[in-house]
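Showing chain A:
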Amino acid sequence: MVVECLTGTKVLMKGNYAIANAAVLAGCQCYFGYPITPQSEIGEFMSGKMQQLGRAYVSAESELAAINMVIGAVSTGVKAMSSSSSCAISLMQEALSYATSDQLPVVLVSVMRGGPGLGNIYPSQGDYNQATIGGGNGDYNIIVLAPSNVQECIDLTYKAFYLAFKYRNPTILLADGLLGQMMEPVEFYDYPYPEIDTSSWALTGAKGRDARVIRSYAPLETDQCVYVDNLFKKYKLIEENEVEYEEYMTDDAELVVAAFGSMYRNVKSAVKICREKGLKVGAFRPITLYPFPSKRLSELADRVEKFLVTEINMGQMVRDVRLAVNGKARVLFKGKAVGAMIDVEDLVEEIEKQMGGV
Partner candidate 1 sequence: MSHIVIDQSKCKACYLCVKECPKNLIKISEKTNNLGAKVVEFCDPGHECLGCAKCATRCPDLAITEVYKG
Partner candidate 2 sequence: MATQVFKIPESFRKNVRYSFCPGCDHGVAVRLVAECLDELGLTENAITATSIGCSVGLYDFLNVDSIEAPHGRALAVATGVKRAKPDKFVFTYQGDGDFASIGWAESMHCAFRGENLSAICINNTTYGMTGGQLGPTTLLGQVTTTSPTGRNIEYYGYPVKIAEHIALSDGTAYSARVSLDSVANIKKAKLAIKKAFEVQLKGLGFGFVEILSSCPTNWRMTPEQAHERVRDEMMQIFKLGVYKDITV
């Protein structure tokens, strides 16, 4: 199914198609993927669109192969991506570790489903740790962007390509089954970021220069230490410059409800209702999960009494909030492993309970 991606008009679109369309508009030249619910529409869309545009598409034999194909493609300086879910993102961890060490602008869309193991295809946010910490070897960080609506699926897909190339670092767009499958009105626009010059590192053939090697292997102890130190200088830059978050009515809040991704939608609604009831409550949403907005949470913790972290998992982002708050405020958690987002009514009830009732 090929959906035309017209810019400047409002269209009703599923999250997965929005991501795929945005990737095409961002100039993604190659897509490599293997089907898995609930993100298969991305690959289906790409199979038609990339061929139509004369760009590259491969139905890879596995996610393992798919992510390594992305590594090959981006090593030549072109924009390339894969998309997958949960148990299949697990298969990509080795390559993601390589891609961080090789400093390659890999873009990966992760549309979370239930886990662990095969789990199920209901929405979940259980792969926060998988994205932000990862299961690859060694010291590394991956930039992680978490949209909370279909329009943001577009905005942050654009941004994922930009940040990946700006920092030569893998970037994950972390959506979930709800965002992937739901339809919302969205508007496309031209890729808003500058194109990053890759001529200093991309593999183009050793013509008129010495051969380039993109590698992570440094046989000597000191070389490897220097190499990783340099990676961490880059991560520091990312942490200083790229933190993005959303706040709602936090100015005088005594309790702040924190959530990422689609869970934030109900959080915001619950906070609105509680404000109408006169409760001094606010909402906080990290948009970049790495770099995590620790500094801002720490500032808020100077005057906020309690943080209530809500996630569709058993408590993953809550650890980052606790680290950021560092004991300055109480950090509470409300979550569940998988399925529909926690109801607004349940959230309101929880907020009222934590604020001593009205």
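Candidates were picked such that all candidates are chains of the complex that A comes from, given by their letters.
We take it that a contact is a pair of C-beta atoms (placed from the backbone, for glycine too) under 8 Å apart; a residue touches a chain by one contact, two chains touch by 3 or more; residues count from 1.
Quick caveat: nothing in here was measured; it's all calculated off a predicted structure.
Enquirer: Going by the contact definition at the top, pick out the neighbour of chain A in this complex from 1 or 2.
Expert: 2
Enquirer: Tell me, which parts of chain A touch candidate 2 in their complex?
Expert: Per the touch definition, chain A meets candidate 2 at residues 29-30, 32, 56, 58, 60-62, 64-66, 68-76, 78, 80, 94-95, 98, 102, 203-208, 210-217.
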